[in-house]
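In what follows, a structure is listed as structure tokens, so that the remarks can point back to it.
A single protein chain has been omitted; all remaining protein chains appear in their positions.
Read from first to last, the chains carry the letters A, B and C; within each, the first residue is number 1.
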Amino acid sequence: MRRIKKLVVATAALFSSLTVVSPSVVQAEAPVDGAGSTWSQIAVDQWRADVARQGLVINFQGVGSTAGRAAYYQGQVDFAVSEIPFQAALIDRNGNVAADETASAASRPYAYLPIVAGGTAFMYNLKANGQKITDLQLSPTTLGKIFSGQIVMWNDPAIVADNPQRVMPATRIKPVIRSDGSGTSAQFTAYLASQAPDAWNYVCQQSGLGGGCDPTSLYPDYPNSGFAAQQYSDGVANFVAAPYNEGAITYVEYGYAKERGFPVASVKNASGAYTQPVAVNVTVALLGARINDDGTQVLSGVYSNSDARAYPVSSYSYMIVPISEASPFSAAKGPTLSEFIYYFLCAGQQKAEQLGYAPLPKNLVEYGFTAVAKIPGAVAAPAIDSCANPTITGDFLVSKTAATTAPGATTAPGATTAPGKTPGATLAPGVTTTVVLGSETTESEASTDGATAEGAPIDAAVSTPGVAMATSVVVEESGAGTSVFVYLLIMIAILLIVFAPPIIAARRHPSVKI
Amino acid sequence: MTTTLNTTPNNNETKIDTEERIKIRDIEMIDVIVMVGSALSAFALSYFFFQILLPVSGALGFFVCWYVFFNIISTVAVWELRGAIKAKDHLARMFIWTGGLAAVIPLILVVAYVIGKGYHSLRPQFFTQDQKFVGALSDSTEGGGSHAIVGTLQQVGIASLISVPLGITTAVYLNEVKGRLTRPLRMIIDAMSAVPSIVAGLFIYAAWILALGNQQTGFAGALALAVLFLPTVTRTSEVVLRLVPGGLREASLALGGTEWRTTSRVVLPTAKSGLVTAVILGVARVIGETAPLILTVGGAFVMNANPLSGKQDALPYFVFRLIRFPQEAQVQRAWTGALVLVIIVLVLFVIARAIGGRGPDNISRLKKRRLKRKGLA
Amino acid sequence: MSVFGQSAPSDVADVSASEQVVHPVVRRSGIDRIFRAIATSSGIITFILMGLIGGFLLLKGYDALKVAGWGFLTDSEWAPDQGGKFGIAAILPFTVQIAVVALFIAVPVALCTALFITEYAPRKIRRILTAMIDLLAAVPSLIYGLWGLFYLQPRLITLSKWMADHMGWVPFFHVDDKYGTSLGIFPSSTFVSGVIVSLMVIPICTAVMREVFSQAPPGEREGAMALGGTRWGVVRDVVLPFGRGGIIGGSMLGLGRALGETIAVTLIISPAFTAKWSILDQGSNSIAALIALKFSESSTFGISALMAAGLALFIITLLVNAAASTVVSKSRSGASTEI
Partner (left out) sequence: MTSIDTATTTTNKTSSDIGLLDPGHKAAGLTANNVACWFGAKKVLEGVNLDMAPGQVTALIGPSGCGKSTFLRTLNRMHELVPSATLAGEILIDGVDIYRGAIPVTDVRRRIGMVFQKPNPFPAMTVAENVLAGLKLSGLKTTRSERDALIESCLTKAGLWNEVKNRLGDPGRALSGGQQQRLCIARSLAVSPQVLLMDEPCSALDPTSTRRIEQTISEISETVTVVIVTHNMQQAQRVSHRCAFFLAAENEPGRIIEEGPTKDIFSNPRDERTNDYVNGRFG
């Protein structure tokens, strides 16, 4: 008993000593908490780190859109980020109202504003005669047929028709969907429901939801669909990237495919051109977004954007901000929140491309400014012309146009490149990966200095993608002999440090038992 | 012994033993020869068969083949030499050795894997800095996880402060005191052990945060962990308390000891090493839990050393969050976090075993010193 | 676990007080009353706390159960938020399958490891091994999941394929080769997740079994030795019979962990909603993983449905443990008068 007491005391002492040692944090301004979309998390996380240097403390956790919205109306966070707005009453099977988010949220008045824009990419793992296929092209209906399980082979006539430039292999299609609730699923199903309604109805009916079901963040699966379901963006991306999963295709944020050095399909837009989900194409597409009076989005204009550059499966997520001082928000937090919003709407958008997203176009930024004004305690918005958003000040859309205007050009020039080359980077020079790790050449560019807010440097060197391949999380760790040796050494050292004392002690004091 | 005899002077310590002590040979030469011979012939046989059968590919398959043949051949050899009973003993020995080592192999692989993934960005500042200025685009060596380390230690510490005393006293209730609740309590604790950890988080979120109007704090996370901790520690403690021979209790009571003294001075010290195991299993259960924390601690990027107010981070949550980023730098940071978590666990357990892990008849050096101070030894 | 009917110390005290007239007055000393009060109130607090969680599951799950009715047990889809059907007809069998695969691997290995530590290992190795098994228990399940996903699964599926090809006559290993037995159909299976979960179960079982085996009475051990018993003879005739309760208790503790394991299973499986015998091919499910995957994007009603699933798991565990405890209660507990 005494020994146990001692153990407890010792542990308590250990914890408290750690507490004392830890540096106390001086917080300049009232911290603001947010939660929600995992889809937007990568960008929000970077912006949060950027503004921390200005003394703004933002905490954002990607717990999922619905959980984020719930945390908002339950008064746990100051703001939420979500792919879809608050949902009106859900009706269950017996016709009862099962949940009514809008009613729940009524106690905390809110406004929507756009936060992160991006395209949903279709990452695939496909080989023909041992060569990686990198120039896959898909039309909306074909996409729908693939992700509804209506076509099962890669040499299906529908796919062949989209890809006249090459012979498709007789490989089985393995559509990979998200098993968890996700904004990516929500955005993709919204696109399917709008652009490939037949396929979407098929999925709905097969999975017992009735025809014409609503877009959903939980992708419907049905028995013998042939789908593989994996959790989270990295899960689906890793699954597709696994060498034994040839024939797999998934919908995922562009960044995950890029990081793994895997190609993504070019999707046919309203003008008939096949485009890649690179930043400029997404931003161009989003110029077609229309916003309702309540701040919710209408994306049909995006899907049917007739600009040849537009990537049709583009969308943006909402930030839900409080417009009253209901707890936990207060006017004291207004400046922090509003300055954070101004940062990410303007200068922060310069990093969007690097992060795998696309900058918000001017129309959405302007809408965002009007929404910020409703936040209690918000500071005044800067003039729209001084906003450092690359689509406003910079020549983002213009400079990229040259590289990507012609429909033919967007569809992967280095089509059948050797595996060492990454088509994602070759096909759109503007999208070089400056965040590739372990590559010394790019380290300096991956700056976190938010104040200077440099734009994404246009680095045409194709050397980095090679590195991306080597470090990509393709099932096995990099087999460099020295590193294996080093970590074995470290492991042995740790084991020695831990186990040597008791052994030595035991040797010195052999227990005597009579 | 009250002897009045002449005894030789007390010079025992200085005397040198000259006798040659008998070496107890567990293994004889013939056994070694049998083993080596079996190993070699198994190698030859599997080499031969491997070319034809090829059930499993690669070195692993060869090893499996060899191992099966080795066991068969050596068992037959021992049978011939020593009879059936020895052969059975030999087979059981091989089997148990294999099983014992089989449990270690995955540990080595897992730990090696985590080290291999995590050592790149393991720098001292990982223990001193937080993630305040670190985003997805930062280099993996920037920033650190000190906020998450402090959070995890505090949450697990508070959870143990709640659960260990409560769990052990509950086990004492179940085993020593007993009452009308014993049976239902035992049943419900058994059932609780399989409740998914996320339910604990949802429960604390619904009951402590939403219903009672608290915010997400490290303490709320600790409560969720405590809910998970409690069944494990109670069940394991109960198993070890039940092993304390009843004769000891009777002996203590017969000496006029009160129930309290019997329990605190006889039962618990006897079960000490088992209780430490119980606590270790409990800590092991909760220290890596992510799911219950997502809803309860809220997560943070900056140091918050106050578990009672404000959102806090935790190492598993840190890992869980960062590993899903597309950026390699974040993924590396996550693996480093995982490595640190494993190291922390290792250190904590070694401390726990060192303080209280030995058997009851092993008097620790600490206790010896205490006894010496009291003049008892 | 077990309820053993042997003399408890409290009873002994009562008897000595009332019948043998050693102490003339039946009265516990003050400190004993406080001790009993504290122990009892701990029991009550734990009971209330655990009961609250059970009640919480019931309360939260009630809305969904009301809507689903018996369909909750017979439906295998899971679409509560889309107004569809939902039920555990497929998820529960998968959950049990994973746990069974895990225990199938873990219990023999844990038994061997515990015996190895207490009976076979040289003394020096013993402590190291104990520490390593502790460590195995403490590796976060997230790390197991990731390691399993990246390291083990690619290697394991070759074994899956081999088993499917050569042992397909066993119903569990039979794989419908509609898609051909390429490696691609074997990842994310019940088998793979069961193997990963078994790694988490092994140390728990081992720790409990080790504790029990080490308490095997030395007198009986020596008795067996003195009869010329081999080490295995001692284990078979003394240690294992003595430790039966611990083996079952440890396995039950492991079963709890296996049924409730969340993150690792979530990372591995590809959720399926059609029950099947085969454990090798892609597609499996688990209630814990279902909750983890769905809760963040579920409405209040969806969460209610998830809690109902959690309740089902709670009840299953309750039943299995009750069955196990009757077995254990028949075995020999340590609380006899032997020292």
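Points worth noting:
Everything that follows uses one rule, which is that a contact is a pair of C-beta atoms (placed from the backbone, for glycine too) under 8 Å apart; a residue touches a chain by one contact, two chains touch by 3 or more.
All values derive from a computational prediction rather than experimental measurement.
Of the candidate positions C:141, C:160 or C:230, contact with the unshown chain belongs to C:230. Listed residues B:85, B:109 or B:207: the one in touch with the omitted chain is B:85. Although one chain is not shown, part of chain B still touches it, namely residues 1-5, 7-8, 10, 12, 17, 19-22, 24, 28-30, 81-86, 88.
Listed here are the chain C residues that touch the chain not shown: 123, 217, 219-220, 222-230, 233-234, 237-238, 241-242, 332.
Methods note: only the chains that are shown with their structure count from here on.
Ranking A-B and B-C by contacting C-beta pairs places B-C first.
Computed from the mean C-alpha positions, the centre of chain B lies at a distance of 16 Å from the centre of chain C.
Residue numbers of chain C whose C-beta contacts span two or more other chains: 127, 131, 150-151, 292, 295. Counting partner chains per residue, chain A shows two or more touched chains at residues 63, 67, 473, 477, 498, 502. In the complex of the two chains, the chain A residues touching chain C come out as 63-67, 87, 90-94, 96, 98-99, 101, 172, 174, 179-182, 207-210, 213-214, 216-218, 220-224, 226, 228-231, 235, 238-239, 242-248, 473, 475-477, 498-499, 502-503, 506. The part of chain B that touches chain C in the complex is made up of residues 55-57, 60, 85-86, 88-89, 92-93, 95-104, 106-107, 109-111, 113-114, 165-167, 169-170, 172-179, 181-200, 202-203, 206-207, 227, 230-232, 234-236, 238-240, 242-251, 253, 258-263, 273-274, 277, 280-281, 283-285, 287-291, 316, 319-320, 323, 338, 341-342, 345-346, 349-350, 353, 357, 359. Of all the residues in chain B, the ones that touch chain A in their complex are 108, 111-113, 115-117, 119, 128, 131-140, 142, 146, 149-150, 153-154, 157, 160-161, 164-165, 168, 209-210, 215-216, 264-265, 268-269, 272, 275-276, 279, 294-295, 298-305, 310-311, 321, 323-329, 331-332, 343, 346-348, 350-356, 361-362, 365.
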